[in-house]
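A protein chain is absent from this complex, but the other protein chains hold their places.
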Amino acid sequence: MKTTQSSRWLFAAAGATALMALGSSGAWAQDAAAAAPAEAAASTKYIFNTLLFLIGGFLVMWMAAGFAMLEAGLVRTKNVSMQCTKNIALFAIGGIMFWLVGYNLMYDGVNGGFIGTLAPKIIPPADNDPGSYAAASDWFFQMVFCATAASIVSGTLAERIKLWPFLLFVVVLTGFIYPIQGSWKWGLGWLSPDGDGSWIQATAGAKFQDFAGSTLVHSVGGWAALVGAIFLGARHGKYEGGRVHPMPGSSIPLATLGTFILWLGWFGFNGGSQLAIGTISDASSVSRIFVNTNLAAAGGVVAALLMTQAVYGKVDVTIVMNGALAGLVSITAEPLTPSPLWSIIIGGIGGVIVVLTVPLLDKMSIDDVVGAIPVHLLAGIWGTMAVPITNSDASFLAQAIGVGSIGAFVIVVSAVVWGILKLTIGLRPSLEDELGGLDKAEIGLEAYPEFGSGSQRVGL
Amino acid sequence: MKTTQSSRWLFAAAGATALMALGSSGAWAQDAAAAAPAEAAASTKYIFNTLLFLIGGFLVMWMAAGFAMLEAGLVRTKNVSMQCTKNIALFAIGGIMFWLVGYNLMYDGVNGGFIGTLAPKIIPPADNDPGSYAAASDWFFQMVFCATAASIVSGTLAERIKLWPFLLFVVVLTGFIYPIQGSWKWGLGWLSPDGDGSWIQATAGAKFQDFAGSTLVHSVGGWAALVGAIFLGARHGKYEGGRVHPMPGSSIPLATLGTFILWLGWFGFNGGSQLAIGTISDASSVSRIFVNTNLAAAGGVVAALLMTQAVYGKVDVTIVMNGALAGLVSITAEPLTPSPLWSIIIGGIGGVIVVLTVPLLDKMSIDDVVGAIPVHLLAGIWGTMAVPITNSDASFLAQAIGVGSIGAFVIVVSAVVWGILKLTIGLRPSLEDELGGLDKAEIGLEAYPEFGSGSQRVGL
Partner (left out) sequence: MKTTQSSRWLFAAAGATALMALGSSGAWAQDAAAAAPAEAAASTKYIFNTLLFLIGGFLVMWMAAGFAMLEAGLVRTKNVSMQCTKNIALFAIGGIMFWLVGYNLMYDGVNGGFIGTLAPKIIPPADNDPGSYAAASDWFFQMVFCATAASIVSGTLAERIKLWPFLLFVVVLTGFIYPIQGSWKWGLGWLSPDGDGSWIQATAGAKFQDFAGSTLVHSVGGWAALVGAIFLGARHGKYEGGRVHPMPGSSIPLATLGTFILWLGWFGFNGGSQLAIGTISDASSVSRIFVNTNLAAAGGVVAALLMTQAVYGKVDVTIVMNGALAGLVSITAEPLTPSPLWSIIIGGIGGVIVVLTVPLLDKMSIDDVVGAIPVHLLAGIWGTMAVPITNSDASFLAQAIGVGSIGAFVIVVSAVVWGILKLTIGLRPSLEDELGGLDKAEIGLEAYPEFGSGSQRVGL
């Protein structure tokens, strides 16, 4: 009798009181007791992982504001309202499109292939959530990444694109282009598997690695922006007479604010991409990612500071900002395996890339208003190719295949979409509208009505 | 002896060593063992719930900055310092008043009635905290909601109210008006219970539902603002000669920043209002709320984009911002039960309301500088009345009773307070001070001293 009593205590200890009614055989007791603590841990993990997606997600959502401020600061006064409108609108459209088609195209049933399914993402009831996190928190986290790709395009094409063709491009980018290429890696498509029968493993010795999206997010935005810039042409007067005419941005402090917002948001971007924080190991990894992300940005800043001082004899603050962002983009493909020193170096090289390539684009008469192509495309490629330096599970060939195939896809589809838009509703406002500023022509509200539009003083 | 030993092990396993001294009767042991794992889980839950209040709370605190930037961007240069001062001051005053009287008026001993008790909120020592979260974290979360109501009033009354009468109104609003009506629902007052003997249940078939405050926060701020706008009158020159004279805001990018800050903060506003994240079900609910909140904002943006383009032939960026905010207000009464599609629709209708009612207010010569009445009051009412569409536990009648009774209370008390202030210290500055700008008259510091006050160019 005594023994039976102590086995009851055992049940109680496990919190499995309901099972007591089922009898008190030793086997039952053992199962119940063993299962109960594991259950508890699973629930705690689930909440931690969900929290990571939610916190990481709201930090990345905040990056939309960062892009808005960066771009509002780097365009001229007469186009600031337009740029604000574009950034609010693209975040809204991105969210709706990613729900309507994007999420399932990217994540549902890709299965080693090239595309998912075409359906709105249905957020399941709580009891159908995956075992390790809330489905809705994952959707939220992935959605803000999708919107980030669109934010990148917005900056490059500033000051000379009409609102609606831009927004229609965003519809396609966030609903189709981003999700389809994203499915190849993060949706477990053809670039992803490393087991037997994996083409990329067999060909390149490794799967393609892109931890938080140097290629999947940043280069995608960058390619779409580059193709758009070519279809659009440069701002009127930018490259007149074979010379580059600087058109300085309207507000350095707003651009600075944007840079700090992006820096902050990037902790969510990279840290959240660990996708889990419910174990000691995951929590440690997220922490290392924070450190490396910060040091890469710091490396980019210091590289840009020293290089612009050396090259131009003065520090150029917009290059310094882009140095920070290039450092962040560079570490995004692999923020976990580098040592702190490697993070500084990887980010620093990102900063060097910005200093070297900003004038190069001007030489090619590619008008990138905010420097998004050097920052997001070129530093994104660099960061992706740098993964094998610190991650022995990566191969340069696999990285090149990922960069190349995604680049080719985005270039081709973007070109088709930009081409159709150009041929149908047209991309550019009239010359008069462009010179007078898009705020008056398209938005009907000047950004700073009491300070003058500045059109008398700067940039024609 | 063996058995006695194993019962000791049981105690140890349960961590209830203190109970060992009490003896080792079976009943005691069973209780102790059963309680211990629940305790452990309770501690984890407690921390999760507290974290939700703290994170949600700092996000809502950040909304105070959002209102400040939105309003600083939407008033004219000559009143920007004033608007900044008001927003910093109201957040400080709201915090102190909510501690001094508000919290206990709202939450202490309401018990189905109309008001709590009159005493400062004493934050108890840790071992007197409620079982499921830290008392101080709850106070912090509720306090920032109270301050939000005051922020709403600030925008409507901009450019023509003196500093001190405004701040005195904030004292009453955050110390008394907001907490008293808040006690009716969130303090478990007469609008809240659904059991037997509940008047609202018996009358309307359901209790009043307001998840995160479409009515309790947003419409309260909106009513107080509306009554204030009527007592104050319009800005000089706004409706001169029977025509509406636009007085465009000084900085669209600051208003954009404010919009993004509010959008971000709203994840804390609605997500935190789940009030718990310590179980799988709660974590899933918070995640769904994030998704729905975002999609409702997106719906408001897209509706405002399309409608302003259709109606005015141009997109109006301030309407688009207010569309986002109206979408957010609309989903706030029930961010959990709607599907994503319903969230887009509910938010989209919020956006439509803004487009339709902004000119309506002008027609009635009600001068709402930032559009807070359409956004917070009208979309707040819409959102509250929309709850029964997706939540079968709600009834239209109960919602109407809640909206109506809270509206009536706030209108009456606000009118008394505004009236007393008008008759005593007066609400408006002299005409000369208003025309010269409140920054010079009341603050002694221009917002942009080097850019000119703009008074030559715009708005008289």
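Residue numbering begins at 1 within each chain, and the chains themselves are lettered A and B in the order written.
Basically, a contact is a pair of C-beta atoms (placed from the backbone, for glycine too) under 8 Å apart; a residue touches a chain by one contact, two chains touch by 3 or more.
Bear in mind that the values here come from a model prediction, so they are computed numbers and not experimental data.
Visitor: Looking beyond the chains shown, say which of A:N111, A:N128, A:T203 or A:S284 touches the absent one.
Guide: In the complete complex, the chain left out is touched by residue A:S284.
Visitor: Pick from B:A89, B:L168 or B:I230: which residue touches the chain that isn't shown?
Guide: B:A89
Visitor: Could you tell which one of A:L168, A:L188, A:V244 or A:L264 touches the chain left off the display?
Guide: Touches the omitted chain: A:L264.
Visitor: Considering the whole complex, not just the chains shown, which residues of subunit B touch the missing one?
Guide: Missing-chain contacts on subunit B: residues 2-3, 5-6, 8-10, 12-13, 15, 37, 40, 43-44, 46-47, 50-51, 53-55, 57-58, 61-62, 64-65, 68-69, 72-73, 80-81, 84-85, 87-89, 91-93, 95-96, 99, 120-123, 126, 129, 134-137, 139-140, 143, 163-164, 167, 251, 254, 257, 439, 442-451.
Visitor: Identify the residues of subunit A touching the omitted chain, counting contacts across the whole complex.
Guide: These residues of subunit A touch the chain that is not shown: 3, 6-7, 10, 13-14, 26, 29-30, 33-34, 36-38, 40-41, 44, 48, 51, 55, 59, 76-77, 248-253, 255-257, 259-261, 263-264, 267, 271, 277-281, 283-288, 290-291, 294-295, 297-302, 305, 309, 312, 314-318, 320-321, 324, 339-341, 344, 448, 451-454, 457-458.
Here, only the chains that are shown with their structure count from here on.
Visitor: Quick one: subunit A and subunit B, Cα centre-to-centre, how many Å?
Guide: Result: the chain centres lie 31 Å from each other.
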